[in-house]
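One structure follows; several queries about it will come next.
The complex is shown incomplete by one protein chain, all other protein chains being positioned as in the whole.
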Amino acid sequence: MTISSLGFTLLILTMNLCLYSILGSLIGIKISSKALLRSAKNASYCNLITLAFSVSCLVYAFVTRDFSIKYVFNHSSLSMNPIYTWVAMYAGNEGSLLYISLVISISSFLTLFFIPSELNEAEPYIISILSGFLLFFVTVMIFLANPFDTFQNIPQDGRGINPLLAHPGMFSHPPLLMAGLATIVAPFSLILGMIFTGKFRNDGLDYIRTTSLIVWSILGIGLLLGSWWAYTILGWGGYWAWDPIENVGLMPWLIMTAFIHSIIVQRRRGMFRAWNVILIFLAFVLAQFGMFINRGGPVVSVHSFAASTLGYIFLGFMLFSALFCLIIFILNSHKIKSDNNVKSFLSRESAFLMNNFFLVAITFVTLWGLIFPLISELFANETVTVGAPYYNSVNGPVLLALLFVMGVGPNLSWRNTSKENLISNLLIPISLLFISFILLLFFSARPIISSLSISVIVLVLSTILIEWIRGSYKLTKTGTSWYISFIKLIINNRKKYGGYIVHISILLVAIGVIGINFYQIKVDKVLSVGEEIKIGNYKIELIEINENEYNDRREKIATFLIKDSENKTINTMTGNNTFYPSFNMASIRAAINSNPIEDLYIIPSDFINESKMKLIVSINPLVWWMWIGGPVFVLGTLISLWPYKNRKG
Amino acid sequence: MSNIKSDLLKILILSSIFLVVLISCISNNVDNNNREYNLYSQIMCPVCDGQTIAESQASISNDMKKMIKTQISEGKTDDQILYYFKERYGQEIISSPSYSGFNITVWIAPILIIIGSLLLLIYSLRKNMNKGKS
Partner (left out) sequence: MLYLIIILILLTCITYVTYPFIYQSKHIDPLLYKRNIKIRKRGLISELNNELESGILSNDLYNQLKDDVDEMINSELKNLNKEIKIIDPIEKLIQSKKNEKNN
């Protein structure tokens, strides 16, 4: 038996375990056999073992340079640094399917292992859905995209790994993004399972909240890491805003954001039940849409995955999921609907409703922009491009409205907000909004929308800080210091205050986006060695140009000396332009000097000769804050997830 | 209570100062004469996947940048330059759809649908609220 046949056999075993676990669960319910149900659950646990070993087989093949396996040949080479084995594993179509299958089996295991007793009745249905989802991926691999396919004649060396992938960002962005999209199946299966029991209670919402938060944060971090990678490594000076492939990851994330907020209302007030079902169904279908776009390639983007006819299988699966969800919802809508209604426009429920609405609106606009080129070709026989300017113009105002709700919403009370509360909570923030808006109108030469955006950010930040100060102040009355009171406030209200910290991380990202979108300066320059140019408060001198030749690439490196306006040295940094002949691809790495106020971003655009080059220099204000948002986001999520000991019996 | 009022007043002053500092930091680049790059970001690179010529380093992108620079120095307006490219390469070279013909749908449809559904939402909320009261 070879490594490849072992890996493949394990896939077949996984497929059978999935089939058994689905049939066992459904039959077990019918005949009320606890033993069969437990056996089916155990079978789904076994998938973790079989897939873990199958993945190990592929990793082993990479590490031992086993080029008899087509996938290893296509994505590695003898000269490849072994560290990038991890990247090579999921860089291609087949490997990524195997990776996703492993992720699904891990999340299924965790979902089922920690499932609370409230969801006992729904459990068999949950198992069927999770195993069914895994079955799809495993079947696709076995019949259409086998990672363990072999050559008859073993080649000497592999093709090597795509040079753009050899970067730390690549270690985390695609796997996190794929994991985030795939694991949406977990909360999806919980809700769907509850519906299948025939009674859609308000049970298990804490567990659904926990699983959704984890899935949502994985997806969110994956998206932010992608932007960071695009900015720091791909050397275009942008952060992948509104790139179609990133959009398909963004859309499920937006819907999940609505879901995790809307779930709060169902948990505390028993409302928005229908909304929540629709939202999780939408998130799941959009995640499948994402998988389809990633493999089908009908949408043009800088980083379309491996384009293949497999795409149509995923399209079919997406359409099937959509139809399935629609039918289930229609058949069960009478059981799902809430008893209570929103009682006032000035209530927190109403704010959450607006939150849902705006997030769905942004998702809709993004989807519309994504598919419009196809519609235009079909109906008007005209090819158009829908790029960043469209999304900025149409989504911009809605994002602004969303930020506004983020600030005002937490200050509204459940049920109804009295006039006194409204004024005492919002007077200062609204005043600050007006003050900053007027200041910016006078001092800033930028479009009104940028001034408005900054003012709204000021509003949101002030609402959060005021509540923190008020809350800490009330606790200081018990005799503790401000510092201890603040910590106590967070610890006693982890869900809410973790959420506030996540909101702050969103504000930080927003500040970075505003900085680079509205306040950027960008120029083309030609520079010779020894020559100096001035831009903004910086003086940039080209020190030297070096050329290095390796057996897989040709590197041209430019070294710059950066001084400030008083000729004090700030930094020496390099940028390079590297050409990979075997891939016929060039990769550019910019020289970046970053501080909280602005980034100096130098792109070595073209090396004219050994002493002269073309540069693109840009000053990107406030981008530093965007990346700080990442760790703050993680911190907020962790605090929000931190469980209380005395709640459950 | 006056204690907290004075603290809140302190926040007000501090944040206003912070804001003014922030604005002065990022506003010193008043000569944001990004006309060239504003135009570049509206033209797609014809051989790249989804990049504008502002982002792409391909030689054809650099050629197009040169064309735009020449036209700027000849005194042409933004609209004239964009029209020139549209004539030669088709609408798809422009990074966002025009406001005419079928393309206006991409702009109008979302706006109408969003405003329409927002009004619908408010209307149905009111109805439910009044039902609850009576």
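General observations
For reference, chains read A and B in written order, and residue numbers begin at 1 within each chain.
Assume contacts are C-beta pairs under 8 Å (C-beta built on N, C-alpha and C of every residue); 3 or more make two chains touch, one makes a residue touch a chain.
All of these numbers come straight from a predicted model, not from anything done at the bench.
Shown chains touched by the missing chain in the whole complex: A.
From the options A:T9, A:S77 or A:S172, the residue with contact to the unseen chain in the full assembly is A:T9. Summary of contacts with the chain left out: across A:N493, A:N537 or A:T574, the touching residue is A:N493. When the full complex is taken into account, the listed residue touching the unshown chain is A:L475, out of A:V248, A:L475 or A:A591. For chain A, the residues touching the chain absent from view are 1-3, 6, 9-10, 13, 17, 20, 32, 34-36, 38-39, 42-43, 45-46, 49-50, 53, 116-118, 120, 199, 201-203, 206, 267-270, 339-340, 413-415, 421, 467, 470-471, 473-475, 489, 492-493, 495-496, 646-649.
Here is the rule we go by: only the chains that are shown with their structure count from here on.
Across the complex, chain B meets chain A through its residues 3-4, 7-8, 11-12, 15-16, 19-20, 23-30, 32, 34, 36-37, 41-42, 44, 48-52, 54-57, 62, 65, 90-97, 101-103, 105-107, 109-111, 113-114, 117-118, 121, 125, 128-129, 131-132.
Against chain B, in their complex, chain A makes its touches with residues 236-238, 243-244, 300-304, 341-345, 350, 353, 357, 361, 364-365, 368-369, 372, 375-376, 379-380, 382-390, 393-394, 398, 428, 431-432, 435-436, 439-440, 443-446, 454, 458, 461-462, 465-466, 469-470, 473, 515, 519-524, 536-537, 577, 586, 588, 597-598, 603, 605-606, 614, 619, 621-622.
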